[in-house]
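Submitted below is the structure of interest, expressed as structure tokens.
Omission of a single protein chain aside, the complex is shown with its protein chains in their original locations.
Chain naming follows the written order as A and B, and within any one chain the residues start at number 1.
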Amino acid sequence: MGIRAVLTRLAGGAPQPVFAVAGEGGLPALRRLALVEGIELVSTPRAASTLLIVGRIPDALNDPLRQIHDQLARPRHTVVWGEQSFSPLPRATLVAPGEDPIPALGQRDRDHEAGEAPAMPDADPHPWRGVGPYGQGGRGMTGGTPFGRALTGRADDRDGLTLDQLPLAVGPFFPALPSGLVLHVKLQGDLVQDVSVGENPFTRRPGDPPLPAADLALFERALSEPVPIAALELARAAHHLWWLGQALAVHGLAALGHRAWRLAADVADVADGPAPFHAAEALSRRFDRLEIAVRCSRVLSWAIAGADSEGHGLPLAVVASRGLGPVARAAGQHEDARQLDPAYRALGFQPVVHSQGDTASRWRQRLAEIRQSLQLAGAAAEAQGPTSTPSGLVESPRGPITPAGHGPSHALMSLVADLVRGLEWGDAVAAVTSLDLDMAEAARPVGAGVAV
Amino acid sequence: MTQDAFALAALRPATSPLVAVAMVGAALAVGIYLVAVIDALVAAAVAGRSTTMRRQLALPFQRAARLLLQAPTTTEHPDAATSALASASLAALAAGGLVVVPFDRRLVVADVADGIVLFGAAMALVMVAVYLHGWSPNSAFPLIGGYRFVAQALSYEMPIALVLIGTALPAQSLSVAAIVDSQHSLWNVVRQPLGLPVYLIAVAGLAFWGPLATPDAADLAGGTTAESSGPPRLAWTMARAAVLVSASAMGAATFLGGWWGPLLPGPVWMGVKTLALSSVVILAGHLLARVRLERFVTVAWALLIPLALLDILEGGLLALVAR
Partner (left out) sequence: MAAYGAAVTVVLASALAFGVLVWWGRVLGGGSTASPAMATPPERVPFAGGMSPEFHAWNRYHVRYYAMALLFLAFDMEMVFMYPWAVVFVREGITALMEMAMFIAILLLGILYAWREGALRWA
């Protein structure tokens, strides 16, 4: 049909909507992809026709991933950008880890006829069940299980009423939550009455393939050898800027989030590259402008202040004792592994601390730490700049790490359930976002650890 | 003054249905396209991306083509009737609000004597359309989005109605054409300075744009649009832009003097003013985060309504003095 051909040619010019899923070790590559102009990362699989899987997917995530694949709009395509073939989706296009996935994505996108079939079997998960030959009879008001799925039951509410409560498993690939985090919530209206965190799907089992390079490889290197402080601090600033972009997108400021990601990519490029760390000055000025835009949004501060700081959420003492890194420092703890390092002390390092311990404090803390990191990088910006002193303890962006134990996210995960209980859904997402979790890091054993 | 209003109304001929549909359809089509272009341009500027004007001008058509080629999806047990009704009725309500806005001295589709009331009624029903869009897929996150919007809608209704009543005071008539005529000496944005800011905040809520995009929020995985794909998704996006255009046109007519303006013909001035108001809302959308609904409701009731009432008081006193 002529119109269809015209539309197809027109559609080629628009950005390709992609629903991206990050497995183990996939997040850094995925973040870079968000900046490419021909790709648009969407927040629901229905809006996309292409599923992009970055990094290694453990077996526990196979079924959710097949479900997501089926929820994509037809014609659907899958591109796996990682280290192995993904057996549940045999028709996926494979891209090796070092390669650019854009050509494969574009090629699948143009392939309108050959969409993939559903990965899950064509069977009703909850068929109508009755007793008699026509499905009639049985227990319950309408006999059998009405419409295949049940209607929710009731539970008491703090208002003194007994109303419906919806148990919901918010899955591993919910876009506003960290990849791999499963929250079993009981919602009444949009209030989270009860929550339990599902098992971490990235938990390693014997026989799993070796771990990919850590997201925070530079900090793990600093455990045993001297690393230029400028590189460390720029890597830290880049990490927090990636977090900032993601958090801004969750709060509705997608364009500002994009700006933060572009700055993060530039900072990371300087950190990874050879010595011209004097670029830190220009980056610092760019960050100033971004920070003004973020801080000037009074509306954002309302959104972040939220129910968290009005008596709900976690008490300050709990956050202070169970938190780590920026989360603990936002709750008044003056703990930073960098202050034990003489090279840092020579640069005049003092930990930045905020006192409230709520979501707004954590935002302010990270913005202040970005600024501090860029300033430290600028101060240490000579070619033979000062290097860190290797000891058994390094302050990574999420918290202190030692050569044995789990990543800092492991301790932070224990805060999630208590933090979210009693909050409205929007506030719950804002609170979890402010913790900066990485489920894959939480499951990483020996190689990176936390001083618990 | 009232005699003049009636005399002017007599000059306006009743438009035939075909012309009416063509006018409103063209105005909405152009408006939706330009809103999409401005939105993309502002997003690129805020994100620091460099882009060419040519690419941005073609982009809305390309995105629309992509959505038209995508297959629609449904959920397990949706309410098919209301899901079809939601986008269609949102667009219809936007068009219904636009019929009372005059494009020129003699160019208005429906010069009813109570145009503001008709516009208010159309905009009140937007709440129902968005709620149905959230309710129909039988999915948790769209449902939450729908209920959020009801709270938001109940809160912006009053400020928007009150400031429009304020503009009716100097004109002594609820007809939008009469309100535009009454601004021949001075625009209402100068006479009643509190009106336009309150109106724009309410328009952002009405079109659920930017800081008030609560039903389609990112923390709800797209909210009411979490389960829509393909042509229904395109229809919803266009309908939402249509509501923004319609409310901006109403604001241009009641606050910015409508078709009054030197040199250029009336419809051009209306277009410019409508786009100006839409651009303000779009810019706010990219620079202000999404509100926390409780806080917005408190602000709407405790701040915006008293401001709107103050605006009416001030407008009324000025109208009495100017008599």
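The rule we apply is simple: a contact is a pair of C-beta atoms (placed from the backbone, for glycine too) under 8 Å apart; a residue touches a chain by one contact, two chains touch by 3 or more.
Note that this is a predicted model, so its numbers are computed, not measured.
Contacts of the undisplayed chain with visible chains (whole complex): A, B. Only one residue in the set B:Ala47, B:Val100 or B:Val180 touches the chain that does not appear here, and it is B:Val100.
When the full complex is taken into account, the listed residue touching the unshown chain is B:Gly230, out of B:Gly31, B:Gly195 or B:Gly230.
From the options B:Ala43, B:Leu59, B:Leu107 or B:Ala221, the residue with contact to the chain not on display is B:Ala221. The chain omitted from view is touched by exactly one of A:Leu10, A:Leu423 or A:Ala442, namely A:Leu423. Remark: the residues of chain A touching the chain excluded from display are 1, 3-4, 7, 44-46, 61, 63-68, 70-71, 74-75, 118-125, 147, 149-152, 157, 159, 161, 163-175, 177, 182, 188-189, 191, 307, 312, 423-424, 427. Counting the whole complex, the residues of chain B in touch with the unshown chain are 1-2, 14-15, 17, 20-21, 24-25, 28, 67-77, 84, 87-89, 91-96, 98-100, 109-112, 114, 116-118, 135, 137-143, 147, 150-151, 154-155, 157-158, 161-162, 165, 168-170, 172-174, 221, 226-227, 230-232, 234-235, 238-239, 294, 297-298, 301-302, 305-306, 309, 312-313, 316-317, 319-320, 323.
Throughout what follows, only the chains that are shown with their structure count from here on.
Between chain A and chain B the centroid-to-centroid distance comes to 35 Å (mean Cα coordinates, whole Å).
In the complex of the two chains, the chain A residues touching chain B come out as 4, 6-8, 10-14, 17, 37, 42-44, 46-47, 49, 71, 73-75, 112, 147-149, 166, 168, 174-176, 187, 189-190, 248-256, 258-259, 262, 293, 297, 299-300, 302-303, 305-307, 425-427, 429-430.
Within the complex formed with chain A, the residues of chain B that make contact are 42-44, 46-49, 51, 55, 58-59, 61-63, 65-66, 68-73, 76-77, 140, 144, 147-148, 210-211, 213, 217-222, 225-230, 233, 286-295.
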